[in-house]
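A protein chain is absent from this complex, but the other protein chains hold their places.
Chain IDs A, B and C follow the sequence of writing; residue 1 opens each chain.
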Amino acid sequence: MLSPAQKPTLSLPVTIAEKQQQLLDELNLFQDWTERYQYVIDLGKKLAPMPEDLQTPDRLIKGCQSQVWLDSSFADGKVNYAADSDSLITKGMIALFVRVLDGQTPDDILQADMSFIDQTGLKEHLAPTRANALTLMAGQMKQHAIAFAGK
Amino acid sequence: MLSPAQKPTLSLPVTIAEKQQQLLDELNLFQDWTERYQYVIDLGKKLAPMPEDLQTPDRLIKGCQSQVWLDSSFADGKVNYAADSDSLITKGMIALFVRVLDGQTPDDILQADMSFIDQTGLKEHLAPTRANALTLMAGQMKQHAIAFAGK
Amino acid sequence: MPFDPHSIRDQFPILASEVNGQPLVYLDNAATVQKPRVVLETSLAYYEETNANIHRGTHHLSQKATAAHEAARDRIAHHLNAASPDEIIFTSGTTDGINLVANILTGSISAEDEILISALEHHSNIVPWQMLAQRTGATLRVIPVLEDGTLDFGAFQDLLSPKTKLLAITQVSNAFGTPVPVKDYISAAHAVGSLVLVDAAQSVAHKVIDVQDLDADFLVFSGHKIYAPTGIGILYGKTSSLENLPPWRGGGEMIKEVTYESSTYNELPFRYEAGTPNIEGGIALAKAMDWLSDLGLPSVAAHEQLLIETAAASLADVEGLRFYGPSHRQGSLSFNIAGIHHYDLGTLIDQMGVAVRTGHHCCQPLMNRLGTTGTVRASFAAYNTMEEVEKLVNAVKKAAMMLA
Partner (left out) sequence: MPFDPHSIRDQFPILASEVNGQPLVYLDNAATVQKPRVVLETSLAYYEETNANIHRGTHHLSQKATAAHEAARDRIAHHLNAASPDEIIFTSGTTDGINLVANILTGSISAEDEILISALEHHSNIVPWQMLAQRTGATLRVIPVLEDGTLDFGAFQDLLSPKTKLLAITQVSNAFGTPVPVKDYISAAHAVGSLVLVDAAQSVAHKVIDVQDLDADFLVFSGHKIYAPTGIGILYGKTSSLENLPPWRGGGEMIKEVTYESSTYNELPFRYEAGTPNIEGGIALAKAMDWLSDLGLPSVAAHEQLLIETAAASLADVEGLRFYGPSHRQGSLSFNIAGIHHYDLGTLIDQMGVAVRTGHHCCQPLMNRLGTTGTVRASFAAYNTMEEVEKLVNAVKKAAMMLA
């Protein structure tokens, strides 16, 4: 299996749009769903687990069968996200979002076009309930950004 | 339409079986269901109406959509039946039974084979609920005969 | 161009069958209507391509079945102009929907309250309210019917009071075809703070229903009376009227969390859909409503109207014949001939291949009120033709002669 690390990157992506494009490029290297899923799962595994004491009900986004916790902090005008899930696939999906939005300004996050996820081709392989959870997730991350925007 | 009266009868029927045979002979003269139905309806019309004050709940046999009243009396060792219905077709059907059983002894009535009604071909043109009512009717007439049998 | 019933008859295989050697003339549509091929094929295709249990399933078929089921809900919401698909609850039929509402209202009714129904109601819109009255001690009151089979609106207004907690009223009488201007009844009932349930069992196949325009709190009907299968029905419930009411049936789907000590209930519409629903029935119902709407419900209704008026005009000269209901009727034409039992009339015309219904049409109190034990009712659907009306008329005349 070709791991994304092996792909030569010419310049480091900085903006949300650039990061989205990088993700899409990486995913496009994979032909079949197994590899794509494996890529997402591996992203999930790599995402730093959220400390158990942060996994509180107010940080919980309840999905159909799995649970997602989302936390954020604000420093130097940038938003930092932390997320976790009891489902590895869900966690991998969140990792996609975190990778794209983490370390950006509230304004950029609020203006970000999150429909890139439709171009990943992952959604076709997702149960609609999971796809819904993704939309919910993106919404929640923007909600957090709104809270910081005024500061 | 050929009316049963036009049929030449050689000897008057006396026993239940003879009367049943006579009825079957008469019905066999008719080719189509319209004539048979008309015959039954006409029998119904000819059956003496039961006085209204005899149409009491204890004489009522409740069918699905029509009501039947049955009464009987006992004289000279013979049972006499009176019957009525708000439905003319039902009344005609009862008239068939009355014609066959009226004026017979309780013993003969109890022993009578009432399956002749199946040979009339009428049942095929009857709603099952009506056919059930017929069976009920025959049963009731025998019940009455039982009450007189001991006397 | 007027609607041509001949253009759709071959979609109904059963219409080509024979009864007693005569071609079937099916005029018992108010009892249940025949189903077009496209509806039957929808059920079949569901089982050949999609069937799985819905909700909570992760796998492909389950997702597909869930999507089809929820799409059906959306279509039905659209046809009724509901404000949201969440207001569409799948039931097993009109009777089930009325019982559901009557049960969940138990805690909202007290002994001083009144429940109002009309004299035109079907047993299914009487008995559940009698049972509710018995449970709560409330009083059941009845809007009287006039000699012409219409309701007495003035008497209705007099019956209304702040005690009135619910009005249950039919949009079209199944016994006589009387159309009821339910919108007027609804606004008057709302003015005294009453909820209103509309029984649309007999109207849904004959007129476009707009629940927002009517402003009904609850509206119920059965699939089998609108070209869909039996075993499926709809309860429309306005969100604001339904959201604070308790659940009825308990079970899978209608709960969020269950512990032995207690359960928390799901949102609308799922709170009222316990257990596995009639999945393909709901999908077939949406298809039937699509089909009827594509045919053009108003022009179908105009066609049916013409059949009823022609039948009424042609039967008018039968001696002793009396029609029930007002001169403007919807769906059904109900009559009796003096001195002839409706059962006898029905039996003979059935022999001639014409299927009509006889009896009390599940409206015993109404029949009592009009001094009869029943009537003969011919009822019409999109596929009925002028030639069939002629056969009905001839059959009635011949039967009347035989029974005279």
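Just so we're on the same page, a residue touches a chain if its C-beta (ideal position, glycine included) is under 8 Å from a C-beta of that chain, and two chains touch if they have at least 3 such contacts.
Since this is a predicted model, take the numbers as computed values, not measurements.
Student: Which one touches the absent chain: C:I255, C:L295, C:L370 or C:M386?
Tutor: C:I255
Student: In the full complex, which of C:T150, C:S203, C:N278 or C:N384 touches the chain missing from this view?
Tutor: C:N278
Student: So one chain is hidden, and I want to know which residue out of C:S263, C:S314, C:T372 or C:T385 touches that hidden chain in the complete assembly.
Tutor: Residue touching the absent chain, from the options given: C:S263.
Student: Considering the entire assembly, which residues of chain C contact the chain that has been omitted?
Tutor: 13-14, 17, 19-20, 24, 26, 28, 31-32, 34-35, 40, 43-44, 47-53, 56-62, 92-96, 98-99, 102, 122-124, 126-128, 130-131, 140, 142, 222, 224, 229-232, 247-252, 254-255, 257-260, 262-263, 274-281, 343, 346-347, 350, 354-359, 362, 364-365, 368
Student: To test your reading of the contact rule: which positions on chain A touch the chain that is missing from view?
Tutor: Touch with the absent chain occurs at residues 33-34, 37-38, 41, 65-66, 86-90, 125-127, 130.
Keep this in mind: only the chains that are shown with their structure count from here on.
Student: Can you name the chain that lies farthest from chain C, using the mean of each chain's Cα atoms as its centre?
Tutor: A
Student: Can you work out the whole-Å distance between the CA centroids of chain A and chain C?
Tutor: 51
Student: From the mean C-alpha coordinate of chain B to that of chain C, what's the distance rounded to whole Å?
Tutor: 41
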